[in-house]
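Every protein chain of the complex appears in place save one, which is left out.
Coming up: chain A.
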Amino acid sequence: MDAREVILDKYSGRVFKNRKDHIVELDEAGVPKEIAANSRSVPGMMINRGCCYAGCKGVVLGPLRDTVVITHGPIGCGYYTWGTRRNKADSPDGRNFVQYCFSTDMQETDIVFGGMKKLRQAIREAVEIFHPKAVMICSTCPIGLIGDDINAVATESEKLYGITCVAYSCEGYKGVSQSAGHHIANNGLMRRVIGSAKDKIPERGLRINILGEYNIGGDGWEEERILKKIGYEIVAVFTGDGSYEALTHAHTADLNLVQCHRSINYIAEMMKTKYNIDWLKVNFVGIDETIRTLREIADYFGNEEIKQRTEEVIAEELADIAEDRKFYRQKLEGKTAGVFVGGSRSHHYQNVLKDFGMKTVIAGYEFAHRDDYEGREVIPNIKLDADSKNIEQLTVHPDEQFYHVALDKERFDELRKENVELEYYKGMFKDMGDGTIVVDDFNHYETEKVLDIFKPDIFYSGIKDKYMIEKKGFPSNQLHSYDYSGPYAGFKGAIVFARNTYLSIYAPAWKMLTPPWRTQPTLEGTMGDENYA
């Protein structure tokens, strides 16, 4: 049996039938393979996936620092997304709502008689106490069931208080994972926030939005530092340390960078259609990848001064990390890794592992779609199932007033030919091969199995797996929360990542797992001992 068969062996007929298409063994790099993704999880499987609300409120909207995001529902959902995702935020004026949790804390009577009255009152109180520019409402499971019209409450509140109030029907049961919530949040931001400042498009310059960057552990700040050093102007970050205010001006940017493809590609696409802003799939995780990314951005703008500045900054940054890079490369070279996380990260992190001579032998996403594995070219072939069809596909049209001048077609095609990922994402598979295994929507059982089969030197996952993996004797780092360090992005971030990896693999305690009395007898006989007197 090959590794894939060993993993699937325990499953009963129905589970086998479902899971077999989610587990793929890759041959030589570049040979296309199809994987099943973004479909319902099998009940009872102890998976790592979250829900639609988690994707909408937890991921995309939560990081907006100047916005009061009210969770409409019982207390738990709001509570669990309060300060737990490490999306750092710093408000120069102290108006930072990221430290707060707002909820309607629905009680039984609200479920029975409807929660709109309480929601209205909660918004009133939020406005009176906090004076926010924008209020977002995120629904939890019971809201859709009892039929609260949160959109009506939002519209009414806008009129009453003269603020922006956007409602998101992101009930947990929608879609099959967080992914549905990303899409719903993208739609709401696109419809109501992005471009709403209606400021004029300035002359073409070096203005950039960073999409799909949530500033976990300060990643976004590190990216901004590098980009600003080169000479770019950052208009808005979606949404790490982001603000409602900045998003309203986002339509004035010249280029959208897309870091996390999965969670934000909808906005990238829609902004292309509406404002003609090109988007470029970038990756700031990894040294070589950051270099590639910076060069491609410079290429896109085609500005010689920027190209030269880019090379200078790359050289400076590389010089800064040279010593550490050498040290960690020495320590990590040849180690193997498993990377099971997210919808984009499992791809990104393979690159930083390569920087230090490590090889990814097993990988998988929790909530990705086929394009995140196979590349965007498969999108036309993806058959939408019922769960996906229930998530609104927002249609946008070119905006007469704000449609930009972008790159001319010829240059665009030229860049595409050079493999620059303009309006394109190649996916994870193309960077893997050689009998590596990819598992979609991996579960606890499969994680244990791959650990047993591949015995990687380290396994990157999340907190739900981490302690199980460590109990099995494997070092494990969290790629959601970076084990409370960071940043991991950019040149300096790669060193922080390598340091954490090094510390985990070389922690002295690993060598002490076997107590000495297991290998050395403690009960010694003295019969016939020559010292016996």
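Assume a residue touches a chain if its C-beta (ideal position, glycine included) is under 8 Å from a C-beta of that chain, and two chains touch if they have at least 3 such contacts; residues count from 1.
In this text, contacts and distances are computed from a predicted model.
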item	value
Undepicted complex member, UniProt protein name, chosen from "Peptide ABC transporter ATP-binding protein", "Mo-nitrogenase MoFe protein subunit NifK", "Acyl carrier protein" or "Fe-S cluster assembly protein SufB"	"Mo-nitrogenase MoFe protein subunit NifK"
Residue of A:A89, A:A126 or A:A167 in touch with the missing chain, whole complex considered	A:A126
From A:D110, A:D241 or A:D440, residue that would touch the chain that is not displayed	A:D110
Residue, one of A:C77, A:V420 or A:I458, that touches the chain absent here	A:C77
Touching residues on chain A - with respect to the absent chain	10-12, 14-15, 40-54, 70, 73-80, 82-84, 94-97, 99-108, 110-111, 118-122, 124-126, 128-130, 140-142, 144-146, 171-174, 176-177, 386-387, 390, 444-445, 448, 462-468, 470-473, 509, 513-514
